[in-house]
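Everything on this sheet refers to the single structure shown next.
Missing here is one protein chain; the remaining ones are kept as they sit in the complex.
Chain nomenclature is as follows: A, B and C, assigned in order of appearance, with residue numbering initiated at 1 for each chain independently.
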Amino acid sequence: MVTPLLDDNQLDHRGLENLIEHIISGGVHGLFILGTTGEAPSLKYSLRVELIKQVCSQVDGRIPVLVGITDASLKESVYIANTSKESGAQAVVVAPPFYFPISDSELFDYYDQLLREVPLPVYLYNQPSLTKKTIEVEIARDLLERPNVVGFKDSSGNMIYFQRLKALLKEYDIPLLCGPEELLVESLFLGGDGGIPGGANVYPTLYVDIYKAMKAGNFEEALKLNQKVFSISNVLYSGGKYGSGGVISGIKSALSHLNICNDYIAKPLGKISREKEKKVKEFLSLDI
Amino acid sequence: MVTPLLDDNQLDHRGLENLIEHIISGGVHGLFILGTTGEAPSLKYSLRVELIKQVCSQVDGRIPVLVGITDASLKESVYIANTSKESGAQAVVVAPPFYFPISDSELFDYYDQLLREVPLPVYLYNQPSLTKKTIEVEIARDLLERPNVVGFKDSSGNMIYFQRLKALLKEYDIPLLCGPEELLVESLFLGGDGGIPGGANVYPTLYVDIYKAMKAGNFEEALKLNQKVFSISNVLYSGGKYGSGGVISGIKSALSHLNICNDYIAKPLGKISREKEKKVKEFLSLDI
Amino acid sequence: MVTPLLDDNQLDHRGLENLIEHIISGGVHGLFILGTTGEAPSLKYSLRVELIKQVCSQVDGRIPVLVGITDASLKESVYIANTSKESGAQAVVVAPPFYFPISDSELFDYYDQLLREVPLPVYLYNQPSLTKKTIEVEIARDLLERPNVVGFKDSSGNMIYFQRLKALLKEYDIPLLCGPEELLVESLFLGGDGGIPGGANVYPTLYVDIYKAMKAGNFEEALKLNQKVFSISNVLYSGGKYGSGGVISGIKSALSHLNICNDYIAKPLGKISREKEKKVKEFLSLDI
Partner (left out) sequence: MVTPLLDDNQLDHRGLENLIEHIISGGVHGLFILGTTGEAPSLKYSLRVELIKQVCSQVDGRIPVLVGITDASLKESVYIANTSKESGAQAVVVAPPFYFPISDSELFDYYDQLLREVPLPVYLYNQPSLTKKTIEVEIARDLLERPNVVGFKDSSGNMIYFQRLKALLKEYDIPLLCGPEELLVESLFLGGDGGIPGGANVYPTLYVDIYKAMKAGNFEEALKLNQKVFSISNVLYSGGKYGSGGVISGIKSALSHLNICNDYIAKPLGKISREKEKKVKEFLSLDI
């Protein structure tokens, strides 16, 4: 879920309410807040806490709420995890710390410590393009022995890695979710257990339908829906090589045009260009 | 300055006191805290605030205190800057935000906003190996127009960039400080205005002597002292390809052997290996 | 196809004969020589020419022969293409030139010139991990207008790119082949037209069976065979992070143990380690 903002300091409370209801009404099975698309690292902690509380309160147990706690500082991750627990969230999601380059054994020790201190079930999160560190399959194997690891999200886009990881997680009966929505269909074909698609902020039903079609073995239907995913990706997420910025600006612009929430983006990502806004508006008028 | 710690949650207050006096007694012209070598991104904010307060209180105006405020979140950077001002620090130092990849114009907008909100003079800080973003000379030029930019630190290690930047800063009469101590001598030869060497935690006099020798035109003397810098770098900072970790562990281990402060390193960087400790101990017994 | 060698200067003629027959007997639909797995860039030109001649002569039209002509020098690529034509090859395969970093428009101009000078049908080849240059979809689009582009091989491992490329190639009715064999099954699921798996040097039937199963809609069967592909990859291709070296040494070692050809690897890739040989031998004794 993106984080609806009025400015760098304030949540768009009304927009957030709308957005949550819009997404839930699409039939999704869970809500992931404060990930990369949620701009977590750009937000001050007090605002993150406010967001967690409002989301948990409004969702009110209808679907599980997963909270991103990825941070450069282990102790701040634990703080957000504790807040999440108190607010009623179901799990936390944590990618490697993203400032210092670290070795595999340092990564293991980091997670080992974190898993002891965090009071909620944990999804491990592989996101090397932003954290600059891959959770190698061998390291993942050791971490799966910890009792509170309950899931894995992979946003590497590396489907060879994904398959190796899936084979491992199968042994532990732990689900593997796919990050990039353009890979959702094939990840499900390969045994993946779901996805966390940014596009579900705007089109929640589409991704639910893909999931259902694949689980039912309706591959042709799923591949047809997959073309819609690529239409969304090609237009909404475009905008230079700075991937995350393009995705977030496309989603927020679309949500704003649909009168769901404000389109403010926190620094350091730039505001939405006129050109992009025009593109998004045209796209929303099409029947994709 | 490294940050003396007892564990991930606690400052080593006594060690901090010792360390500050040790460094000041070496004749340095200023103190930079909460940089990369200060493990700032690994520390929770409350601990950073505590550190700023103790340092400013103890230094008590004898030399300027510069505080690193680099962060993924602009608002948290501003928060630390405000705290620094209140505590009596003289300036803040800020590298690009380090989570999202951003364009040059996004970087400019980020700094533009930050410079408006920060209540202290600012050193811009180029540190691309860790922030993954270079402050291009063209962007630096535009930022120098802001009244509160008073200095620049370059840790890129790219001496072609350094020379281009120096030529620019000269026009504005703004000093350029060199990050990597192995480049201090040549940076001064090329017109640089000083350095922020991590090794000065252990050997403050050495770097002050290099500065003085170069400013006095005693190049041979400086180049001789430079060999000591390389002895320190080759032994103390070694330890695989994970640069920052090797530097911090070497410095902290040496300080611990000198009974100045504790050698705890915050997660995610690993603790000091036995092998490294042995190396450091041997090195300290030599007359370099 | 790997290139059987006695040393850096000599083909293993007998081994080459065996290898060609082994592969053809497995039912493959074509033979690609002098690719990365064929160590082309390590081989002197006279040896490449000798290889092309022997392969074309022995295959004798039973299946198409595709020759890799990727080179840092356009004129040497053209020379190998001319030799291929004279020897009776059916097509050439060409990745971007691999020394100078170039812009997209320089890449277009390069291919534009090459396509005019080459006397055979051409497969474009995207191989960014080794050539450091991606053939962007927009550039591919312009190149497809040339009459002698007849196919595309993608070894990027980026399945989002693959799907975008597939959508484009479909418009031109040009086949898209998948490089990494670990992605063969999913590439076929997504509409891909085949693969160029290095493992087919050893197990040609396996990959042909996967192709047939997928084309017949026997997805379960294909996914089961895919597990064998991963067994091969996990064991035979292992050996540190230097991908190509691990693949080539695994294949050559296996072929040597099967008495098909010699296992010499041309400089600069290292010879096969004892440890790897042992692993390969054990693997070959299993019924995968």
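As a working rule, a contact is a pair of C-beta atoms (placed from the backbone, for glycine too) under 8 Å apart; a residue touches a chain by one contact, two chains touch by 3 or more.
Computed from a predicted structure; not experimentally measured.
In the entire assembly, the chain absent from the figure touches the shown chains B, C.
Contact with the omitted chain, checked across C:Met1, C:Val28, C:Leu43 or C:Val280, is made by C:Leu43.
Among C:Leu74, C:Leu115, C:Leu168 or C:Val208, only C:Leu74 touches the chain that is left out of the view.
Taking the complete complex into account, residues 157-160, 163-164, 167, 180, 182-183, 185-186, 189-191, 219, 223, 226, 230, 233-234 of chain B touch the chain not shown. The omitted chain makes contact with chain C at the following residues, 8-9, 36, 41-45, 47, 72-76, 79, 96-103, 105-107, 109-110, 113, 130, 132, 240-245, 266-270.
Criterion: only the chains that are shown with their structure count from here on.
Set against the Cα centre of chain C, the chain with the most distant centre is B. The most central chain, judged by C-alpha centres against the centre of all protein C-alpha atoms, is A. Chain centres here are Cα averages; for chain B and chain C they lie 49 Å apart.
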